[in-house]
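For this depiction, one protein chain was excluded, whereas all remaining protein chains were kept in their positions.
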Amino acid sequence: MKKTRFLSLSLAILLVSLLVLPCLSSCAEGEEDGGVTTLYVYNWGEYISDGSEGTVDVNEMFEQWYYDTYGKRVVVNYSTYSSNESMYAKISSGAANYDVIVPSDYMIDRLIDEKLLAPLNYDNIPNAKYIVPEFQNSDYDPDLDHDGYNDYSVPYMYGMIGIIYNTEMVDEEDIGSWELMWNEKYKGNILQFNNSRDAFGTAQYYLGNDVNSDDEAEWREALDLLKQQKPILQGYVMDEIYNKMENGSAAIAAYYAGDFLAMYENNDSLEFFYPKEGTNIYVDAMCVPASSQNKELAEIYINFMLGVDEEYGAPAIANAEYTYYASPNVLVCNDEGYIEYMNEIKEGGYDLMYGTDGIETSSYKNLTGDKLLLLNQLWEELKSDVTVSGAIYIICGIIVVVVGGALIFLAARKRYRNNY
Amino acid sequence: MKGRSVFQRMAAAPHIVWAVMFIVAPMLFVIYFAFTDEKGVFSWSNFASLAQYSNVFILSIAFALIATVICLLIGYPLAYFMSKAKPKTQKVLLVLLMLPMWCNLLIRTYALMALLDNGGLLNSLLESLGLGKLHIVGTNFGVILGMVYDFLPYMVLPIFTTMTKLDRRYIEASADLGCNSFQTMTKVVFPLTVSGIISGITMVFVPSISTFYISQKLGAGKIDLVGDTIERLFQNPSTYNVGAAISLIMMILIIVSVGIMNRFSDNDGGIIV
Partner (left out) sequence: MKILSKSYIFIIFALLYAPIVLLIVFSFNEAGSLNEFTGFSGVWYKELFNDEEAFNALKNSLILAVSSSLIATVIGTFGALGLHHMRKKYIKGAVNSVTNIPMMNPDIVTGVSMMLLFVAVAGFLHTQSFLGFWTMLVAHVTFNLPYVLLSVMPRFNQLDRSLSEAALDLGCTPSQAFFKVELPQIVPGIVSGLMLGFTMSLDDFVISHFVSSPDFQTLPLYVYNQTAHNVKFSMYALCALIVAIILAVLLIVNFAGSPKKKGAAKR
């Protein structure tokens, strides 16, 4: 009885989904027949104004604008990653095709080296003129064709790494240096980056080494320091840091300045500083992978993201206001409303993001060949460095002895009985 | 019996082709990748570099073992008590047991982490009561707790099923023959539910040893298990080979341990869902 009921119900569910599916898929596939192009955008998590909690959905805005301007439908397929390295894995293995990606500086250098990016046609990106000149002809992407712009990338946001701490849990006298990340007093309350480049960066800055060092000994030194830090860490995390810092699960974390402002909005006992030993300054820029099927559309998308449109809105400002990162775009960083907005979130919020004076900064360079292999190897060493405590051995020993003893006893008894 | 028709002969062909293409071939690729270097040249180097992961392996096995034993210790009495309840109550309890099993593991693990995190509800509660904080997330205890929490139903269900199928008359007979309830338990109930225990153990041990989500969330990325290592190595094409070697070792480890387990089981009737 029960079985038949289960079966009939199951059948019903399946039938319903069979009926629902065509309706669902018709929304997408039906249009595709009508000449809809899909633009694949692959970006960092939390890095675009996506319409959540009352913000503007810039991708939707683009779709609408494109339709009104060109009379053709375009659908933005937007997906996210949480580190340069995981994005690189997808791009380099060719596992997936994207039209727009937003790597950081050193990763752009690497992607150019490996010929994975397509050179940009600036005729489609007139808004690139709004990018502050200092961000053009950059180290990671030099302007070899002398048109005044980077050859492969259009800067999207920039920022610096600093240390976020909870004022309720951390003493004011301990702050100011990278040393805070190694302070035993806060054991179990410290969060470290869960990507090799940034994690080793914190150690290199603390040691006063070059973050792009050629010297293997310096990298090993950094590894020792990170191994020493591991026992007092709560964990290695990336964007999980938001929830952990906001609800007070952790007291100290190194992270990107813009994200601090986002966390501060939800928990005003958080504070932030740039360590005195120096820190990383990075630029994330929009690029088009060489494998892109829609290069021109991708460039139009990039152009749209840089602009301010009177009719449709200001995607450049919307993104900057959503992410809180510093924008290299003059339309944004000189906009009165935007400056006011940043200062409303936190007093001095604008200066925190844009005031780089007096802070020693350096950027990551692309590590090539052996150095990259070394970094990966050291990162593996750090992550696989787990200690099996004595207690675990003892517990497992007891389990093995008890279970093994019982089994041997049972087997022996069975044999003994079978002999009769 | 008449000879087999072409139809009957060929019916299994798609199945066999599929199995060869998508079950056998992938396994061969794991072996191939495990025994070659990045350029596709035969080498042992992947296995040589496994030495640095020895602690990771020990820790994973230890955690899975401890979690399985705890699940058994908690789950066996639970299944026993459940099987003694009235049929109607049993039905309700069964639904309550199945619900977490059918819920996605990610949801349950994340919910547990949200509850136990240093700034989570449990710790806010403890703090407001004036008790100190409990650091669970990011510790060994946290990861084991996560495994026990996630996989306990998989232990209880097969044991419960064998218990309900148990012939009540055996228990009555043993009581009539002078066994006290403890003796009945050890001499009658326990031996008759061994098959349930075995499938329970397999269903807890295998996912525990290969998990990576639980250690990511409840270990906060700090406690690396075999699953985490494999997952990380497969994010970078240059480390596929080492990843394949680790996967191969884990596969052999599990086949051997499940094989040993099944030797203690009388019937092979595994219980699924």
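A and B label the chains in the order they appear, each numbered from 1.
Please note the rule applied: a contact is a pair of C-beta atoms (placed from the backbone, for glycine too) under 8 Å apart; a residue touches a chain by one contact, two chains touch by 3 or more.
Everything numeric in this text was worked out from a predicted model, so none of it was measured.
Only one of the listed residues, B:Trp18, B:Trp44, B:Tyr170 or B:Phe190, touches the absent chain: B:Trp18. Considering B:Arg9, B:Lys165 or B:Lys187, the position touching the chain not shown turns out to be B:Arg9 (whole complex). Listed by residue number, the positions of chain A touching the unshown chain are 1-7, 9-11, 13-14, 17-18, 20-21, 24-25, 28, 40, 42, 45-46, 51-53, 77-82, 90, 93-97, 238-240, 242-243, 247, 262, 291. Looking at chain B, the residues touching the absent chain are 1-2, 4-5, 7-16, 18-20, 22-27, 29-30, 32-33, 74, 77-78, 81-82, 84-85, 91, 93-96, 98-100, 102-108, 110-112, 114-115, 119-121, 124, 149, 152-153, 206-207, 209-210, 212-213, 217, 227, 230-231, 234, 237, 240, 243-244, 247, 250-251, 254-255, 258, 272-273.
Here is the rule we use: only the chains that are shown with their structure count from here on.
The centroid of the Cα atoms in chain A and the matching centroid in chain B are 32 Å apart.
Against chain B, the residues of chain A that register as touching in their complex are 85-86, 89, 92-93, 188-189, 191, 194, 230, 233-237, 240, 243-244, 247-250, 373, 376, 380-381, 383-389, 392-393, 395-396, 399-400, 407. Against chain A, in their complex, chain B makes its touches with residues 52-53, 55-56, 58-59, 61-62, 65-66, 69, 117-120, 135, 137-138, 140, 219-224, 228-229, 232-233, 235-239, 264.
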